[in-house]
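Here's a slice of the assembly, chains where they normally sit.
Which chain is which? They are A, B, C and D, in the order written, and residues in each are numbered from 1.
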Amino acid sequence: MNTTHIESLKQIAGTLSQSEVKEYGYIPRPAQSSPNVNRIKEMMSLLKSIFFPDFFDDAEISAYTQESHIDVYLERLYSLLNELLCQSERTLTFIGRLPEIKRLLATDVKAMHDSDPAATSYSEVILCYPAIQAMVHYRVAHELLRMDVPVLPRIITELAHSATGIDIHPGARIGEYFSIDHGTGVVIGETCVIGNHVRLYQGVTLGAKGFTFDHEGLPLNEPRHPIIEDHVIIYSNSTILGRITIGHHAVIGGNIWQVYAVPPYSRIIQKKATSSFTDGLGI
Amino acid sequence: MNTTHIESLKQIAGTLSQSEVKEYGYIPRPAQSSPNVNRIKEMMSLLKSIFFPDFFDDAEISAYTQESHIDVYLERLYSLLNELLCQSERTLTFIGRLPEIKRLLATDVKAMHDSDPAATSYSEVILCYPAIQAMVHYRVAHELLRMDVPVLPRIITELAHSATGIDIHPGARIGEYFSIDHGTGVVIGETCVIGNHVRLYQGVTLGAKGFTFDHEGLPLNEPRHPIIEDHVIIYSNSTILGRITIGHHAVIGGNIWQVYAVPPYSRIIQKKATSSFTDGLGI
Amino acid sequence: MNTTHIESLKQIAGTLSQSEVKEYGYIPRPAQSSPNVNRIKEMMSLLKSIFFPDFFDDAEISAYTQESHIDVYLERLYSLLNELLCQSERTLTFIGRLPEIKRLLATDVKAMHDSDPAATSYSEVILCYPAIQAMVHYRVAHELLRMDVPVLPRIITELAHSATGIDIHPGARIGEYFSIDHGTGVVIGETCVIGNHVRLYQGVTLGAKGFTFDHEGLPLNEPRHPIIEDHVIIYSNSTILGRITIGHHAVIGGNIWQVYAVPPYSRIIQKKATSSFTDGLGI
Amino acid sequence: MNTTHIESLKQIAGTLSQSEVKEYGYIPRPAQSSPNVNRIKEMMSLLKSIFFPDFFDDAEISAYTQESHIDVYLERLYSLLNELLCQSERTLTFIGRLPEIKRLLATDVKAMHDSDPAATSYSEVILCYPAIQAMVHYRVAHELLRMDVPVLPRIITELAHSATGIDIHPGARIGEYFSIDHGTGVVIGETCVIGNHVRLYQGVTLGAKGFTFDHEGLPLNEPRHPIIEDHVIIYSNSTILGRITIGHHAVIGGNIWQVYAVPPYSRIIQKKATSSFTDGLGI
């Protein structure tokens, strides 16, 4: 490297380090050190092996050693969580909720299997359906959020978002037998409340219609996402916005923009599109 | 770890292992051991190197050693597939179809290049376009499914789904010169039949409108997805549902919800949206 | 392996190597050797550590060593870029633009934080929001494209596309304080021009309505994507197509298909969907 | 690469492939495919974790999960050995001998601890003493050789030889409470018979004095290495050659060249070296 380049690099490094100077892009350092993402991935991998033994393990696990494997996984999980949560009581509380999380995930597997003619077995659903991965991450993150663990829950759901295109905020509340088909583009907002036996298709947004702002102009974190009652189905690419209730057994068709409440047993469908032979549109 | 925690962990492990008890989330163990996902990734990586030599290899491959590289890759592929398919005749049958798969992929590359003004070269399309990755995975998975290989084809297409947001069921039938632009959110269902020279944009769903159920209440796996004839273009975020036919040379505009057949040469566009200055909507 | 299989494999390898024969799928070899994707990932990882020290590093970085870390990262980046760009002057030019890129990214972080009630801190936005990752990749790729670096910019944005579902072409021009929420399915085309303080939601397409073709039937690379002026908000799953201008302070609702210009301060919303109790539709 | 270089490389590759031509270095291909060394390393790592739980594992192992860990390790070992030995009965036979191997190794640990004033604990011996590693490999390899497993035993002892400089042929027979201090350069030949409570120092050779040859001029594999009776100590760099017996409780000093039998309770020491002030030797 010649001397001019060395001088330039030194100067640029100096500029980039002056992060307290606003015009060079001031970002405050994180209040506490960021959780190590590789540890979080290891934690989720352990949890998948605990919930679904012999599905995601590198080596084969016989039925007769299944309990030993779970012993081993739980001990490693306990140690990892202690490091991430910095408090062994919280770790134990969380681990104590694993059987219930496992039970809920089993209802999701059943729901996805029973509603998809392309599903050939429970095994195929567990191994291949991105929504299962999203639900494992969400249900774990939701429990951690309920215990007031910061940042970690959001990183967990974003890992699933990146892998599946399904973006569920850990704050959302979701019942049993929940299913999502295909899933890419699904967004479920922070204050959603979803009942049992609900089914979503790809591209469905359960979002906020607008925000209330505080006196500093920052949006308030209020209930602002939909309530979806039991046995609702929402087809692909529909958008449900605001603190509205979609009544039980309602069916929302695809490509719907819905900002008002819907009574139970409703059927909402899009108007028929215009069909024409217009060459001039350029499409 | 103190004694109380040890006792708790032991008890939780016991509960999690009682998977036969329904209330703790009963998931039957997989009938046969699950295919190793790392092996499948290695297989797909080999196939990409075979189809597109010198594009995805870590080291440079000269023209003069290309044939030797393919020898080496094929031998490794033969060995990997024998392990995954457990039957060498099936392995050989599949490998025998690689030249045809390569030919089809070359038509896809050409189609994507010729229809996108942003594409600067075939190389850029192969290296950067997510739809190429999706089509490599789909065309390989489709051949395996035709040979009645279970589970594996679905894992292969889901790997592409996760990486690209494009979800093509391995059962779909897709012709030559197929192209997808951008691709995130595209869903192509199990019983779709797609002709030649078809072009899709991001967010397009080719899905089922509804299912027929058997006497146990489970949905029947019948032809339920669209037939798309030659030279059709479907723009972004449109949804085509049911066993309907989109006639050749038809153009479907964006954000369309289509559940009826469309004759050849049609142009379908969305009605103009309402434009208004309504502050009360909160958006 | 028996003799028949060996003979078959030899023959198939021969066929696959005859890439110059058109019927076996002719793909020309890349004009120059493809950039090594692992190097590009290392480059992006270095850049993230330079822009946001102590957020993405494996080990903790104290405030007192921050400048030393940046020295070390910059030197490694210089070496990597020399290898990728093959010209040290271009490398230095690019590195000289890093403070400005960092400043722009800081405005994006601020914009995403201030417009999302679910955001609890700048740190959470940097660590968890996929749109930050997409913007780091885009802003870096855009600078490289401005310096006429081939292929590399597109690979960089596709890496973000795969991880986030947000597809921004490196050729697009995007102002300060840009924000995207959720992001899956967002597409921003090559010739887009986007002002300051613009906000997009998931599934928004800023695309081309149609192409002009040259005498060989290939589409011309002309300005064909929208111009979005300052302070515009576009809600989820809307599609804006063609070289049209969306005037400043306009708000486009969700699920809109827009192919005409929109004046400043407009509010565009979708017509209310038909609500009905039709059982016969099968949905 | 220019054309001349390509031509040269092609020609050299051709020459290197003509392995059947004697003048280019004829080495017959291995009769069966060579055992995968990485699998063997994994096997030895599992065995170390089984023999000495919580010493060599990456993560901490509590007393309360020790049995579960051993279950998990044994299952993995069973699977690995099946692959390496190609016969599940042999695998089970070998695993059935593990408790006895563990018992023998415990006597070795005790012997090394009790005879070295620098040893501070059993733990230090297990973790740090190269002779323990050598004995784990030897005792495992010896059992496999007794079961007529080919090649594998020799690879196992050579792995220890490379790591420790201690070269024990798997065919040697070694009793309980065996110890080696420092160990570099120790050689124990194929037909050695070593009693209990024997102690060796670095550089000791227990070798053959000469060979009997068959009619083709190849050396015969006969008993040709020493018999070392109980409670013998052999100090550093001594060489004991041929089928001679070193009687029980004998002590062989350092730097001894011994080719004749030694009665019990002997003390063998080197003659005093010449001490002189000779400058002419050049040392």
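Side notes on the structure shown:
In this text, a contact is a pair of C-beta atoms (placed from the backbone, for glycine too) under 8 Å apart; a residue touches a chain by one contact, two chains touch by 3 or more.
Every value quoted in this text rests on a predicted model; they were computed, and no experiment measured them.
Each chain in view is the same protein; 4 are placed here, and the whole complex, as held in this structure file, contains 6 copies.
By definition in this document, only the chains that are shown with their structure count from here on.
The chain pair from A-D, A-C or B-D that repeats the B-C interface, sharing more than half of its contact pairs by residue number, is A-C. In this assembly, the chain whose C-alpha centre lies farthest from subunit C is D. Of the two chain pairs examined here, A-D and A-B, the one linked by more C-beta pairs in contact is A-B.
In whole angstrom, the spacing between the mean C-alpha positions of subunit A and subunit D is 54. Taking each chain's centre as the mean of its C-alpha atoms, subunit A lies 22 Å from subunit B.
The multi-chain contact residues of subunit C, meaning those touching 2 or more other chains, are 165, 184-185, 203, 235, 237, 241, 253, 255, 269-271, 281, 283. If you sketch which chains touch which, the pattern fits none of the simple shapes: not an open path, not a single ring, not a star, and not all-to-all. Across the complex, subunit C is touched by residues 50-56, 58, 60, 63, 66-67, 70-71, 74-75, 78, 88, 92, 95-96, 98-99, 102-107, 109, 114-118, 120-124, 126-130, 163-165, 182, 184-185, 201-203, 209-210, 235-237, 241-242, 253-255, 259, 269-279, 281, 283 of subunit B.
Across the complex, subunit B is touched by residues 1, 6, 9-10, 62, 64 of subunit D. Those residues of subunit B that touch subunit A in the complex are listed here as 1, 5, 8-10, 12-17, 19, 23-31, 33-34, 36, 38, 150-151, 154-155, 158, 161-162, 165, 167, 169, 171, 184-185, 187, 189-190, 203, 205, 207-208, 211, 217-222, 224, 233, 235, 237-239, 241, 251, 253, 255-258, 260, 262, 265-271, 281-283.
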